[in-house]
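Structure first, then comments.
Note that this complex is displayed minus one protein chain, with the remaining chains in position.
On to chain A.
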Amino acid sequence: MTLQVSGASIVRGGVRTLNQVSLSVARGERVALVGHNGAGKTTLMKAVLGLWPLDEGEVSIMGEPPGSKAAQERTAYLPENVSFHPALTGREVLQMLASIRKDSASVERLLERVGIADAASRRIGTYSKGMRQRLGLAQALLAQPRLAVLDEPTSGLDPVSRNDFYKLVDELAGNGTAILISSHALTELEAKTDRIAILRNGHLVVNDTLTALRQQAGLPIKVRITANSMLTDAIAESLGGRRINGQSLELVCAPETKVKTLSRITELGSIIEDVDVIPPCLDELYQYYSAEDQQ
């Protein structure tokens, strides 16, 4: 395991912001850390980075304690909302950080790779939010880290930048870097992570793959049918379901009756123009698991 967290607890100001959390991230694995504001995501990340000391439990990064020089050399971090000094240029900041990581040779290549090579000689004060985030990502790619800790890296990014961002993350994981990534934007994580860990009030309530979570939760699947507007009422009568606009009808079924429902729809033949099957998305799963915890 690249990252191993066992029974980690942190008490801050009398509140257990992290409570007996155990989590591991293997080589090349992408784990998403999900939770409300104040659920303990940032706390867990700071514990992993050795910035906040643990009150109980243990963290090890390739066998080294967090905050040790050996662990620091292998760990990259992208903080939430990092803004480098506005009077410096992107290249100057990256060169400084590269020289600490003894990887000065990669500066130009990384500037190119995150797509800010053209702006590298401009002051950071003139950068957009997306460009600052790209610079932050460039420093996280320095010196081939074994573990990358990314705190809400895509907040405030446009869809194109997000896509570029996840491409780089995939590349990093492809080279064997373990990735711990936190996000509010649950839906965007769906195809981009191998495992989901949900934190709630400092507890780790869920830690599994997306498919396994879907099966366990047994959340209903939505089937959306588009048909000629003259006939939707008739279809609604025979199949049940709810009209959502003039032409569309939404059916809800359990995972095990999905195939049966679909065959009933196809029996109706050519009056059906289109059928969409919508599996429960991460947002719904997240709501399900946090509600379950409340009971």
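In this section, a residue touches a chain if its C-beta (ideal position, glycine included) is under 8 Å from a C-beta of that chain, and two chains touch if they have at least 3 such contacts; residues count from 1.
Note that in this section contacts and distances are computed from a predicted model.
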* Among "Protein arginine kinase activator", "Ion-translocating oxidoreductase complex subunit C", "MoaD/ThiS family protein" or "ABC-2 family transporter protein", the UniProt name of the subunit that does not appear here -> "ABC-2 family transporter protein"
* Asked: Which of these, A:L18, A:V34 or A:L49, touches the one chain of the complex that we don't see?
  -> A:L49
* **Chain not shown: contacting residue from A:M96, A:A117 or A:C281** => A:M96
* **Full-complex contact with the absent chain, from A:S60, A:T75 or A:S290** => A:T75
* **Listed residues A:H85, A:R109, A:R242 or A:K260, member touching the removed chain** => A:H85
* May I ask you to list the residues on chain A that touch the chain which is not drawn? => 46, 49-53, 69, 72-73, 75, 77, 79-85, 87-88, 92-93, 95-97, 99-101, 123, 139
